[in-house]
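All protein chains but one are shown at their positions in the complex.
Up next is chain A:
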Amino acid sequence: MRRWGLLRKDGNSVLLSNYEVFQLLTDLKEQRRESGKNKHSAGQQNLNTITYETLKYLSKTPCRHQSPEIVREFLTAMKSHKLTKAEKLQLLNHRPVTAVEIQLMVEETEERFTEEEQIEELLHTVMSVLPAEPEAEQKTDASGDVEMNEEGRA
């Protein structure tokens, strides 16, 4: 029985990573395919639609290449950076590749990361532990610098 909610939140609800939802829906899809029953009720169709759309969305995000081992390794690697659950969750879901993205997802970096190197270190950890899209890896600039793209329209 898989343990859900690797990132717990206080109160009645538990934060789920995109990976966990992706896995849950993938398993659900497989179960329904295997059961072989023809379920045409409106409720079942609604569930099929939302499952399909959510899987479609998630499969284009970094969670597509994650696994329970990778998520655990990520959480361990994050311990020394003293981040909140919400911050770790965003880093896990997005796999940021620039310092600007880190600053969007982590609050008050100016106070908590006094040296620029610390942001670069966090960025490097995130990028090395979490797998990238195979093609994207070639496009990313090694230094992680951001430049404003001057093109307004394709």
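The criterion applied here is as follows: contacts are C-beta pairs under 8 Å (C-beta built on N, C-alpha and C of every residue); 3 or more make two chains touch, one makes a residue touch a chain; residues count from 1.
The rule is simple: contacts and distances are computed from a predicted model.
A chain of this complex does not appear here, and its UniProt-recorded name among "AP-2 complex subunit alpha", "DNA-directed RNA polymerase subunit", "Chromosome transmission fidelity protein 8" or "Acyl-coenzyme A oxidase" is "DNA-directed RNA polymerase subunit". Where chain A meets the missing chain, the touching residues are 4-5, 9, 12-16, 18, 20-21, 24, 41, 43-44, 46-47, 49-50, 53-54, 56-57, 61, 86, 90, 93-94, 98, 100-101, 103-105, 139-141, 145-154.
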